[in-house]
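Here the complex is missing one protein chain, while the rest keep their positions.
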Amino acid sequence: MADVTATDVAAPLAPPKLSGAIAFAARRAEGLVIPLAALIAGMAAFSLFLLALGKSPTQFFELMWRGGFGSWFSLQNALLRATPLLFAALCVALPARLGLTVIGGEGAIVLGGVAAAAFGHWLSGLPAPMVILAMGLAAMAAGGLWIGAVGALRHYRAVNETISSLLMAYIAIALMNQLVEGPLRDPASLNKPSTHPLAEAYRIGPIPGMDVHWGLVVGILACVACWVLIDKTRWGFAARVAGGNVRAAQIQGLSVGPLIVGFCALAGAFAGLAGMFEVAAVQGTANASLAIGYGYTGILVAFLARQNPLGCIPVAFLLGGIAAAGGLIQRRMGLPDATILVLQGMLFITVLMSETLYGRFKIFNPDRWKRAA
Amino acid sequence: MEDIGLWGVPLAILGGAIRVSTPFIFVSLGEAVTERSGRINLGLEGTLVFGAMAAYAVAVETGSPWFGVLAAMAAGAGFGLVHGWICSFPRVNDIAVGIALMLFGIGLAFFFGKPYIQPSAPPLPAIGFGDWSDIPQVRAALNVNVLFLFGAALALALWWGFKNTKIGLIVRVVGDSADSARAMGLSPTTVRLFATAFGGALAAIGGAYLSLYYPGSWNERISSGQGLMAVALVIFARWNPIGCFAAAMLFGGAGALGPALQSVGVTQGYYLFYAAPYILTLLIMIATSSPGRQLAGAPGELSITK
């Protein structure tokens, strides 16, 4: 699924005239109208599901709005839940540019969290900015090594990256448990084995005026940076070429190996940062709660965003909001928590099906207007 | 019960391989057929979980575990058809649709499975191949569920069938090149639709084994990713049904290592022993792969290996 529309849009003909502006808008509109229509279709299908069970769709979506988006509290709730998903999605979207399907971001998140917690403890006493920076770098290094290894195995040993990343996610979680309950355990952590808690000074606080920590800002910046990397730099161009056809890329003199390892390592580094923020801004320590599936939800976000880093931002926000409203729906409507999974599944399916609609509507394609005229 | 000491470890690995491997066998065999036709269905974890729920619920309602298995197969085939149908549209990504259906299947299973957590369902029968032995541990290890035997037979049948039957040939041709399939007058879309439905039905049997035999109960934590892992094992087994069976046995046996070692006194570092199946699989993959040999046995149309 090469992202044809995005590249087309990136190099528009300069629109000097009004008709040019309309053509420009029409091209842009396709990428907005189709996903939105797909979301609406998914919600309609889900409404039928609810009606069949004798539940009220209006009440459901009213609660979804109230719990996920409709107030300052709910909005922040959604943003907070979206934060780790931004990083986790990048761990899928970056390798996807090279045609790789990495599904083991969970492992990099977990190890990033452990590395951050360990460094935060070892460097205790140093100035806070230095320690926080070191924690971030340690987390990125741990995650980067983990997914970088997946890329290296892929290129130099031809080990399928989908399996190896999944296997390595399980191994990473085992490693985390062994470390957290063994050498890195804080003896005072009693009934929930954890690493030594970070000193208050090394915690990452909320954005002023908000309940959401700084991870959100870093996550959005990371998405923007990845978009620039892919769409505006020669590395990104090289990655897209290699993703299309490795041999063609080699003929053009691109060194595909370092490119693959580099992109994978960067992807892992971002996932590692998710773990670091989980430790430094949420838990204050590393423990088994690092592995609660952000990595897997990230796959969903990346695919829904069609592997476009900028697209990951609204999609993560949407999924964050749905998750935020889940509790309210469970409590008010007596629906099981799995209702949210059903809804996500339906939305995801309709959005994926809508992929087939791109390029089919004349209205979004100004070139075909002329031909018709 | 006799004291068998350290002999408990190999016995546990054998017994564990038989007990634990069955879901992996069914899911990977089903996925092997789907992938041989040129499609990957990453959503079999969802099918497995839904199959576990459907089998348990129907077994509770009807009193017959076999009706449960049939219901699971029907549901699994249904998920497979949905996957095949959605992927038949141009430019729809089969990996992504798989992930979507994984969510959807798990969601539906948990949604409709709530009332069936408490009741008890009748279990699937087992055959005591170890009854010749006086040692209870041997008898227990060789108490083999009929689904395991069915899975073993199916692996052989599929291996033979891919080579020697017309259907096997059709699936392989479609998987290797859609263009040549069309030239032969075959419809790749239809073949893949049925191959995916077949894969879904088998994956759901894997789920039925979990809920109706071992560990034999329905709850929301019944699967620990067997469906996802089994899909990975197919690539590991290079799309060979016998290889899928062997990989599943290896994986199941390695999974029994952790508890068995603890029971004979190797108690340090059990998390790492629990990760043994994953570490072992990864090491074998690294050892047996090399650039250039990568595509050996891979269906040419498969998006994941292109």
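A and B label the chains in the order they appear, each numbered from 1.
To be clear about the criterion, contacts are C-beta pairs under 8 Å (C-beta built on N, C-alpha and C of every residue); 3 or more make two chains touch, one makes a residue touch a chain.
Just so we're on the same page, contacts and distances are computed from a predicted model.
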Worksheet item: Which protein name, taken from UniProt, belongs to the chain you can't see among "Acyl carrier protein", "Imidazole glycerol phosphate synthase subunit HisF", "Transketolase" or "BMP family ABC transporter substrate-binding protein"?
Response: "BMP family ABC transporter substrate-binding protein"
Practice prompt. Using the definition of touch stated at the top, determine which of B:V20, B:A96, B:V234 or B:A247 touches the missing chain.
Written response: B:V20
Practice prompt. Would you indicate which residue among B:F26, B:F79, B:F104 or B:Y270 is in contact with the undisplayed chain?
Written response: B:Y270
Response to the item:
Residues of chain A touching the missing chain are 66-67, 70-73, 75, 77, 80-81, 177, 181-182, 185, 187, 190-193, 278, 282-284, 287, 289, 292, 323-324, 327-328, 330-331, 337
Discussion item. What does the interface between chain B and the hidden chain look like in terms of residue numbers?
Written reply: 1-4, 8, 11-12, 15-16, 19-20, 114, 117-118, 120, 136-137, 140-141, 210, 214-217, 219-222, 224, 226, 255-256, 258-260, 262-265, 267-268, 270-271, 274
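As a working rule, only the chains that are shown with their structure count from here on.
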Worksheet item: Whole-Å distance, chain A centre to chain B centre, using C-alpha means?
Response: 29
Discussion item. Which residues of chain A touch chain B once you look at their complex with the stated criterion?
Written reply: 1, 99, 101, 103, 153, 155-160, 162-164, 166-168, 170-171, 174-175, 177-178, 181-182, 299-300, 303, 336-346, 348-349, 352-353, 355-356, 358
Practice prompt. Quick one: which bits of chain B touch chain A in the complex? Just the residue numbers, please.
Written response: 42, 86, 89-93, 95-97, 99-101, 103-111, 114, 225, 228-229, 232, 235-236, 269, 271-272, 274-275, 278-279, 281-282, 285-286, 289-294, 304-306
